[in-house]
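With one protein chain held back, the other chains of the complex are shown just where they sit.
Here the chain labels run A, B and C in written order, and each chain numbers its own residues starting at 1.
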Amino acid sequence: MAGNSFGEVFRITTFGESHGAAIGVVVDGCPAGLPFDLTFIQQQLDRRRPGQSAISTDRKESDVVEVLSGVFEGKTTGTPVAMLLRNTDQRSGDYDALKEVYRPSHADFTYEARYGIRDHRGGGRSSARETAARVAAGALAQLLLRSAGVQVQAYVSAVGPISLEKAYTELDLSLTDQNIVRCPDVATASQMEALITQLKAEGDSVGGVITAVVRALPAGLGDPVFDKLEADLAKAMLSINAVKGFEIGSGFAAAAGRGSAFNDAFELRNGRVRTQSNHSGGIQGGISNGEDVYFHVAFKPVATISKSQQTVNRSGEATELQAKGRHDPCVVPRAVPIVEAMTALVLADHWLRMRMAKL
Amino acid sequence: MAGNSFGEVFRITTFGESHGAAIGVVVDGCPAGLPFDLTFIQQQLDRRRPGQSAISTDRKESDVVEVLSGVFEGKTTGTPVAMLLRNTDQRSGDYDALKEVYRPSHADFTYEARYGIRDHRGGGRSSARETAARVAAGALAQLLLRSAGVQVQAYVSAVGPISLEKAYTELDLSLTDQNIVRCPDVATASQMEALITQLKAEGDSVGGVITAVVRALPAGLGDPVFDKLEADLAKAMLSINAVKGFEIGSGFAAAAGRGSAFNDAFELRNGRVRTQSNHSGGIQGGISNGEDVYFHVAFKPVATISKSQQTVNRSGEATELQAKGRHDPCVVPRAVPIVEAMTALVLADHWLRMRMAKL
Amino acid sequence: MAGNSFGEVFRITTFGESHGAAIGVVVDGCPAGLPFDLTFIQQQLDRRRPGQSAISTDRKESDVVEVLSGVFEGKTTGTPVAMLLRNTDQRSGDYDALKEVYRPSHADFTYEARYGIRDHRGGGRSSARETAARVAAGALAQLLLRSAGVQVQAYVSAVGPISLEKAYTELDLSLTDQNIVRCPDVATASQMEALITQLKAEGDSVGGVITAVVRALPAGLGDPVFDKLEADLAKAMLSINAVKGFEIGSGFAAAAGRGSAFNDAFELRNGRVRTQSNHSGGIQGGISNGEDVYFHVAFKPVATISKSQQTVNRSGEATELQAKGRHDPCVVPRAVPIVEAMTALVLADHWLRMRMAKL
Partner (left out) sequence: MAGNSFGEVFRITTFGESHGAAIGVVVDGCPAGLPFDLTFIQQQLDRRRPGQSAISTDRKESDVVEVLSGVFEGKTTGTPVAMLLRNTDQRSGDYDALKEVYRPSHADFTYEARYGIRDHRGGGRSSARETAARVAAGALAQLLLRSAGVQVQAYVSAVGPISLEKAYTELDLSLTDQNIVRCPDVATASQMEALITQLKAEGDSVGGVITAVVRALPAGLGDPVFDKLEADLAKAMLSINAVKGFEIGSGFAAAAGRGSAFNDAFELRNGRVRTQSNHSGGIQGGISNGEDVYFHVAFKPVATISKSQQTVNRSGEATELQAKGRHDPCVVPRAVPIVEAMTALVLADHWLRMRMAKL
């Protein structure tokens, strides 16, 4: 109810502020008997970790996860799995100047409007640091999905005006993590990296797009009418900091087209009902149809920039802001594991919910 | 849990199939003491009603709402408000041919995959007829918001390739319902109408975009981190039949831009903290900031077309489909009140949830 | 959130006031493919129906249920099952005198304190008439449980000071409905009936106890730590009007005893792990263990009595109340199907939830 939980059956609750003692997550509803692969979870956290490359923030966090409960002799027990990440590199002093100032396009003003109080250190709860907890939980969801053969992959498909022209079906997604931008097309990745490096030097930031693909998802996931699979995916994506748009399958392009061109004809292929095209993005009537699920997520440019900006302070007085905190010039490379995590959380939840649909 | 409820505090549950006895909704959590304006609710239903114009389906439903509970002496009592709409014009016979066939880009195949059984008459539960129940509930939510001065308005901003170039700030939204397309720009509306009429004649369909605007919403609505206001709006929109995309504020365009251009600088205006621009779309950190909330919703072309299509039947045999059921060639004109309803439901819910944020 | 829903997976929402247009229920989460036995549902409603015997209220309600949705060709479809009961015998005039008066031990004062408004006709939403909706939904839950072989039975074990000495294991529960008191022991039933008849003549009322027994429930139901099976049963029972107490297994008697006497030793019986005694009442650690679940529910005397009572009106002035509305002198005979319904709702919910406990 207060917004810090996600999912119905596979349900997570995250906690923690950017510069508090720790952040963490409690996963409730993970079924018993799942082999618990701590190495995999730590790997996902490492992919999101700050300071991992020349184009990410300088903040150093080892982000070593501690598992507090719910695992016994290498397997989940059906009880809550709590995971903890201590905050270590907290230069709260960097933020003292921000105590009285509302940073443009940040949550300083709105948190204060809502709660009447705000932990200004590094954005407090509104910091993207919270997403590390999601990645830990999402990695556990991925373990569940993998046990069922489902694959979730995301990659950077645009950085600012540089956009990958190829569809996911034309790409080798195993190359995604081969470069620091996480774009599976090497040439495009180089251009993206160059742009980010340039903007970092300019003290500016840039937006981008992440594309996600789910393969081998069986037909039947999704709980219409309100909990359509695409509706829960949309919520999951828009709940990530800086996300401004979501489109599934043919997305906004479909709005411009005709039914005769966008309908996905059915056929029997290898003994299974399949569609010839996949404008639907693997979901029809809110329920997966066995085809690939794919969607695009738009991220706005990072709000923290080093350039000078106009704003007001808590007394409403005009002031100039020169940001000092550490930040990424472009969020999408590090957001790839976050998009994968949120996708996995939605799917793991609906995977379990599907068990209740039939007698 | 089974997907037929929406909202946490102002919570609705809809029920009913396209060709069953009735559809309806139970609204739980509407606060006591709200003047109940039945005329307004019926008006909203009339705006969604089939058969209302030359470009909508021929199905005739009076959609007269019956209020079963929760209202006493003209006011809500704090108990559930149940509203019922009888189905009257059910030509189930039209659908007999579809009992064994999976219509392309419809929910026939996926409902059967999930539930093992399916009410094939008019799409059963997957029919957009269900949205009438949402409109009734959304109208009640609107009454609550209006009592607080909040205004929710939506309009058609694109039909197929015909797109309104002007932003909402340049339009007079009071003109929206002056034409059957529900586009507030007369010239554009004419083009849209012509296109829809042409496609109807061709037995084809077309997609479109609806833009929604919320004015006079106070700062403080939204429950981060997962129930960010834009996340709940995204889910609400993607839960509407045929919706494939959502973008808030600067949306996908922001992905291509720079922080120095997209940040919204704060200033003091008329004694209140305001932003100079509104790329954020009225929400920062998941919480409303007092500016206008606006977003775009992409609808794919209606899946039902009269043109002949390839598909398979329940036995997996290839077959040709020639649709006979009544349908709209373009859904967006009638979807305007649905978008408004779902928007109002999200806002009414968060309006009440805001009451619990502070001591 | 507003209290009109019950259950997590098999989830019901009831609506309606005693003297409004109708009462009803929406069942969401009933799995698809369950044969829908309308006759059985109507039978359960008939067992709860007012005016069924000489010792129940004179209000006449046929309580014929109308199924609005969720059933197709004799089976549930996995979509919401809505059921409606029209109110017919509404002598609202009987209650005009109560508009300004707070009836002792009724909900008049508290509803007004909470909501600032109250539908005074027959108690409005606080009337036990609402439980008819529970019985309809509970009957559907029973159909689900019966398909799995689980049996739920309740009976009257005390009326005022007349208490059945025998345990449920010594009784033939198939005799329960053979008399109007619903006590399976004929001799005791006669005494109970005589007492109720006498109190009716005196214009007084009396309390009672209902005992419920669940047989053939498999081990494994219950979601510790908070949703222990007995915890959800306790809530279900205390949510019934007039209930003041609940005890499971050895109950309050266990508080007076020793571990060496109350522990249930395990043994292997017919190839299955069983307990030798059943002080636990079939639940250990919040999870069913395969033994019979049994519990007792205490009902206070009906608050409506014909005897004159002191009270105050809405202006706080002392006044004397002489009730005119129709009422039962003892609620337990008609409450038997309500206890069964609420028990079945808890079990059906946990039956489905059990599906998610293991990989």
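We adopt the following convention: contacts are C-beta pairs under 8 Å (C-beta built on N, C-alpha and C of every residue); 3 or more make two chains touch, one makes a residue touch a chain.
From a predicted model like this one, the values you see are computed outputs, not experimental measurements.
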item	value
Full-complex contact with the absent chain, from B:Met1, B:Ala113 or B:Ala255	B:Met1
Among C:Leu45, C:Val181 or C:Ala298, the residue in touch with the chain that has been omitted	C:Ala298
Chain A, residues in touch with the chain not shown (by the definition above)	1-5, 8-9, 11, 13-17, 20-24, 26, 28-29, 32-33, 66-70, 72, 75, 77-82, 84, 114-119, 124-125
Residue ranges of chain C at the interface with the undisplayed chain	1-6, 8-9, 14, 102, 104-107, 109-111, 113-116, 125-126, 130, 158, 160-161, 163, 199, 204-209, 219-228, 230-239, 241, 243-252, 254-268, 271, 273, 275-276, 279-281, 283-290, 298-305, 307, 309-312, 316-318, 353-354, 356-358
Missing-chain contacts mapped onto chain B	1, 9, 29, 31-34, 76, 78, 144, 147, 352, 355-359
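Just so we're on the same page, only the chains that are shown with their structure count from here on.
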item	value
Inter-centroid spacing, chain C versus chain A (mean Cα positions, whole Å)	46
Intercentroid distance (Cα basis), chain B paired with chain A, Å	26
Junction residues of chain B, two or more chains touched	1-5, 8-9, 14, 114-116, 125
